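Coming up: chain A.
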Amino acid sequence: TGRGSSTNPNVVQWAADDDVRTNKDAIETALHEAGLDENIRLEVLAGNEQTGARQSQYQRWLSANLEEPDLLLVDSGWAIPFIARRQLLNLSDNMASEALNKVNNDYFQGSVTTGKSTDGDLYAIPLFSDFGTIQYRKDLVRQSGFNPDQENWATEGISWKKFSRVTKKVLQDNQNIDYGFTFQASNYEGLSCCDFNEFMTSWGGTYFGSVDNLLGPVGERPVTLDSQNVIDSIKMIRTFIHGNNAPNTLNDFEGGIAPRAVLSWIEETSRAPFSNGNAVMHRNWPYSININGAPKSEGGFGEDLGVMPIPYGVKKGQVNKQGLGGVASALGGWNVAINPNTKKQDKALQVLEAMTSESFKLKLFEIIGWIPPEPDLLETQRARDVPIMGRYVDTLKVAGQNALPRPVSVVWPQESGKISQSVFAAYAGDQSPQQAMSTLNSQITEIEEYNK
Partner candidate 1 sequence: MAQTEQTQTDGRQQAETTQGPFQRWVQGSIQDPERTYQAMFYVVTIFFLFTTLFPFYWLLVLALTPRESIINVWFLPKGFNPGVFIEIFEQLPFHLYMFNSFVLALVTTAIVLVLASLAGYVFGRLSFPGRGALMLLILAISYFPPAAFLLPLFRLFTGNVEIFGLSSPMLYNTPGAMVLPFSALFMPLSIFILTTFYGQIPDGLEDAARIEGTTRLGALFRVIIPLSAPGVATAGVLTFISVYNEFFFSFLMTNGEVQNWAPLLWGILGYQGQYAEFYNLMAAASIVGVLPIAILVVIAQEKIVSGLTAGALKE
Partner candidate 2 sequence: MGEVNLEHVSKRYEDVTAVDDMNLDIRDGEFVTLVGPSGCGKSTTLETIAGLTIPSDGTISIAGREVTKLPPKDRGIAMVFQNIALFPHMDVYDNISFGLRLRNYEKDEVDRRVENASEIVQLEGLLDRMPDEMSGGQRQRVAIARAIVREPDVFLMDEPLANLDAKLRVHMRTELQRLHKELDATIIYVTHDQAEAMTMSDRVAVINKGELQQFAPPLDCYNEPENLFVAGFIGSPSMNFVEGVVDSNGLQTPDYHVEFDTGQLNDVSVDDTLTMGVRPEDVYLVEDAGNVSNPTSRIDATTDVLEPMGDEIFVYILTGEGETVGMDAEADDAHQLLMSVNPDKDIDTDEDVEIVLDRERIHLFDTDTGDAIAHGLEFAPVEAGPTGTEAEGDD
């Protein structure tokens, strides 16, 4: 079957994931409703769920000039290297301008930049977006005397200082709960791209001088990892993990609100205790909102689940550089691109254009819970009516608007490894934050220089 090219010229093969495959029929219908030619049909490849593996897989397919799959679901975290190598079809040259404009103008800008080349051409259109947010046990927080709703935590966020106090208080009030704040600080890609990036940015720090430099140009941007803001963000996390008495911590924060275990946790392992009611605060992607916000009858917390943006260390504008400080969400999500070797370019383009339609994006939100990459859509009634996720669209919109594009460049894999190692070492206490960051700074500088 699917090796050379599909025998049916009207079937477009899409390398997506298991969610898409499971909902293939609904998605096809949605596309047709959005105006796609009824004759064009989809065939879905589930592909691998591990994003790194998927990246290598595409790499091999595209290098081997395979004609299929025709459409590729690409992670916003690694679309750019493919674009840099021109291994995807240039949509700016080929797609209808109406659709192009819609993407360029209406989508979350953070998301769109992950599908663009340095000269501004579009190669991949965002299909959905992901943002890091904080989920919390609103019921417990309320019981401990806080007022998340009145204080509009959901859209305005809170400061880390308050966050630490709230967590501590709830912990003290509930002896049966072991953990305060669970997040991901294992030595892995997710630390450098996302958790650390969020914490650092919320403190006014950043990798390369400004948010604009995150995507490049390599070797021509300052490396600013040894700034005090960055170090403060580390000290804060150290305070959370090790308590106030440990060295290199911040005194005016409540300490000991995160288990040491975060150092070996990634998404699912950190979610498990929270979902089990054994934690107060939890940082994760929207997929887990769907799980945790499920009705109580299905094992979730229902309305008792609160969601808010990542807290801020310093208020936006307190720091000179633009876009730093305040609430900051790492940007995830996936884009769709076209295999340049495809024999069905026309049909693939038609599918892509249909995907930019509002109805289709909302449909995806409804059936899979994938967040439309377009802020306006989140405010529609249809979005609010989506079970569970619909309750949190405001927060998501705020997060989306404050989303940090991933610092993806051709050398990012290299840098990411070094960053996660040093940050992990600093969090764990193997190295002092200053020392770790100055080493890291020179390492990153070296990498930037080497690959100029």
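We adopt the following convention: contacts are C-beta pairs under 8 Å (C-beta built on N, C-alpha and C of every residue); 3 or more make two chains touch, one makes a residue touch a chain; residues count from 1.
The candidate set was assembled so that all candidates are chains of the complex that A comes from, given by their letters.
Just so it is clear, the model here is predicted, and its values are computed rather than measured.
The candidate list 1 or 2 contains one chain touching chain A in this complex, and it is 1.
Residue ranges on chain A touching candidate 1, taken from their complex, read 1-4, 15, 17-19, 45-51, 53, 56-57, 60, 63-66, 69, 267-268, 272-273, 275-276, 278, 284-285, 287-288, 291, 299.
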